[in-house]
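A single protein chain has been omitted from the complex, and every remaining protein chain is retained in its original position.
In this document, chain identifiers A and B correspond to the written order of the chains, with residue numbering beginning at 1 in each.
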Amino acid sequence: MVNLTIDDKQVSVPKDATIFDAAKAAGIRIPILCHDKKLHPFGGCRMCLVEVEQMKGRQIPACTTPVTEGMIVRTQTDDIIKARRMVLELLLLKHPIDCPVCDAAGDCDLQNLTYEYKVNSNRFQDEKFSHSIDYENPLIERDMNRCIHCGKCARICDEIVSFGAYTFISRGIEAKMGTQFDGPLNCEFCGSCVSVCPVGALISRPFKFKARWWALDKVKTVCSYCSTGCNLTLGVKDNKVLTTIYDENQGWHNGQLCVRGRFGYQIASSDKRLTTPLIRKNGKLEAASWDEALTLVAQNLKKAGAAAAGLVTPRLTNEELYLFKKLFKDALGSDSIDHSAGYAHSALTAGAAESLGYPASSATIADIQKADLLLVVKSDAYETHPVIGFEINLGVKRKDVDLRIVSDKKGKLTKLPKAVTYLHKPGCEVSLLNALAKTIIDENLVDAAFTGGVAGLDLLKKGLEGYTPEKVADACGIKADAIKTLARDYAKAGKAVILLPIGLGYPGHGKELAQAVINLSLLTGKIGKEGCGVLIMAEKNNSQGAVDLGLYPTAGGKDAGAIIDGCAAGTVKALYLAGENPLVSYPNQQKIAAALAKVEFLVVQDLFLTETAAKAHVVLPACSFAEKDGTYTSVERRVQRVNRAIKPMGLAKSDFDILNALYTALTGNAAYANLAEAFTAITAAVPAYKGLTLQGLGENGVVVHTPSKPKFVAVAGAAPRAEEGKFALLTGSALYHCGTMSLHGEGPMHVCPEGYLELGREDAKALKLEGDELLTVTSATGSVKLKAKIGLRMPQGVVFAPYHFAAQPINSVTAGDAVTLVTISR
Amino acid sequence: MSNAPAEQIETEEIDLAAANHVIDKYLTLPGNLMPVLQGIQDEYGYVPKPTIALVAERLNVYPSQIYGVLTFYAQFHLKPRGRYIIRVCVGTACHVQGAERIVETFFDKLHIGHAETSPDLRYTFEKVACLGACGMAPLAMVNDDTFGKMTVQKVEEIIAEYNKRPMK
Partner (left out) sequence: MFTPVPLIKGLLITLKHLFMKPVTLQYPDEKVAPFPRFRGLHALNVSHNRSKCVACYLCPTVCPAKCITVEAAEDDKHDKYASKYEIDLLRCIFCGYCVDACPVDALKMTSAYELASYKRDDFVFTQERLLDKR
């Protein structure tokens, strides 16, 4: 620690702190324009000038000067105020004074400082810039005339997002912030640059001119797309969610968001939302009252009794999920409930539960930056969880984390500096991981002290016999030496984390893969310690909560697959779908459609009239995340509070209220009087959540842990499927989407409006493709038409399609296999 | 819409073998971007767009940053340059001696302005601040040849002379 004096205040700070950090710690505000706490200091704006007595009264920038022992700093002398005024005058020389039409006004650092330092006139005169404004993309408007060259956009895009869209172009007076070839912006559109821009040079187009910053109510809540659990501040006016607001002090991710979180908020206040219950009369869905709809649903559920089944989306809050389970178990006596098509949670509920003793990840997100080596299974970890991807970027760039990627295609992560990618043939992840484990055992790299306490090592050794690197090498297309090196590096790394994304788009990422991954970390003892472990990244905002609360059959009931079969066979009499859209997201669309057409009574409770809801007998309008209170559990088992920002749209009710009303109709009593009571019931029933209170969660939530009972489980890898003349189709997430809900978020839809088939250049050449031509993709299950997207990501013979899109349903060709063999024709 | 920059397929058709060769040469050198770009400019006479994508991919640098470097340094050119580069000094000494008239005569005769290249790629014209031979003001240079005590008459002679020179 270093002691220094700032404005007569004694401060003690770590020795790598700057004067700016020290002042902040002492509660002294130093004005600054080019600083963000996530970014490296830049020293570009010269607003943070301070005087240091030891430096003979010279004015030095506080943000780049490290503290020294006994420093005496003054931040508010007359000379400094004069210098800061001059800086502002010089900035205002080129900055247009168009505050009335600038969206940043009110939240503009330059405006605030100009006001604070009373810069009413300018001693200098010059012409303003006349750069053309970039209106090309639908999300970010770039008006470089307003730019003050703080460089924050370029730095955040490089340091955190690792995209590098921006750069300073030219030099001297002609310098400006631009893109490559000074063209329009064409990037991931995460909007990080917009969030840090201190002026209105970069603004959000969906929010353009919608409201003034000071007129917005700011409501802190949690993002409802992926399971990263990013905290979000919603800007609300007139009962509408208008934007998301950046707060560098919010959450573990310091306010950093991805394109979905930042620009996908429109689901809350969309005009397309369901606002009234609908009942099918004479074959058509017609508006009805809640009483009518609930009575009809209750009657039919009662009639079905134990033959009723429920599929629920893990987007609901913990309280709602728990109530859903209670409704089926207590009121109907049915155990046939499930979520995420069953397979998308098996990595946790079957894999981790057996191997670790609890159905959750052992690592937290913070472990990523603390690790020495990071093994990512599938480069898609970035696309499924972009903000975790930013953590990986930071780890690689700042903490020198050794990044290894085992993947069937390249991606953003494989482009990171020094990242080593092991490109394998599709569908042989388990064999490959088994070969790694085998190498670790054969080369005696096992952490004997740790494995001594773990059951099943002998069984694992026996199970791995066939998986020598030499044997696996051929099948998976990676050289045996590379497999051995990876195994050695992983075993020898002091701390290592393995990341495994799972979800509806990744049918191969189930129980076996999770167990193969956990075996690796158990063998080397890299689990249960800081900077070590396995992070199994479930797909949706509350996937981990749904798993923790047991939203799957636990007493012999039907799982998702069996429920669909049961609907077709007539053994399921009534199907209750809460937020799920199986017609688009579950594999084998034809089969799902047939099953839904067959079931006697189908209730869909959703935000929008989805493809599935259109087939229902009763549709109940539910509430989005912005309209309700509750808790979500993120991928690292952080239980966080969601806060209500707006009133429900039209007659819509929260899922909790709907389920509670149904429970009352079925049993005569309400299940819970309120959310708090439901939460208390959860903490009593779920051991991991024991001792939690709603108040105790606070703003940042609480990460819960469970003691682990690790066990080795030998798993068999499937042989990769291949057929001459056929392509291996992989499904997964597009960066801009999460599940099917983001299809109703205007922001993501602006940049990624439709499904596509991504293929490599060699395959494109062989198919004689030139651009985005329409292709017909056919498998044994069915066919779909998709636009071609030619890129550098895909190896030869492998194609990729995102699964989110209802208009281009990829589930009409997939049937739940890890890899689907398809033919492609024009 | 969502194509990453490196994936954009450039329309300009050029042979990338020379650029690849330059990159191979400097691949392991730390801080290799500048020598690579200089090498590419030596090979092609300018830095063609497709080579930027290539350098970005092979050196793992953002294309935007390469573009930033290229526009920062005056030594790099993003457009093809003429076979003969005419530089006329407009520094203090030459200015006093009437450099402006020399410049205008070149503009008239060649139909190109400052920092422009004639369509046949024979000439590129540049005004420069000083060529370091103020005693010979006003001064002009064509590639490495120096012409002192310039007059309007001499401009025509120089152009006539270089029109006869070969393009290769």
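Just so it is clear, a contact is a pair of C-beta atoms (placed from the backbone, for glycine too) under 8 Å apart; a residue touches a chain by one contact, two chains touch by 3 or more.
Quick caveat: nothing in here was measured; it's all calculated off a predicted structure.
When the full complex is examined, the chain removed from view is found to touch A. Only one of A:K15, A:R58, A:K82 or A:K208 touches the chain withheld from this view, namely A:K208. Between the chain not shown and the residues A:V2, A:C99 or A:V420, the one that touches is A:C99. In the full complex, chain A touches the omitted chain through residues 99-101, 105, 133, 135, 208-212, 214-215.
By definition in this document, only the chains that are shown with their structure count from here on.
Averaged C-alpha coordinates put the centre of chain A at 47 Å from the centre of chain B.
Interface of chain A with chain B (complex): residues 137, 158, 163-171, 178-182, 186, 188, 412, 415, 417, 735-736, 751-752, 789-792. Per the touch definition, chain B reaches chain A in the complex via residues 1-7, 9, 49, 52, 60, 62-68, 71-72.
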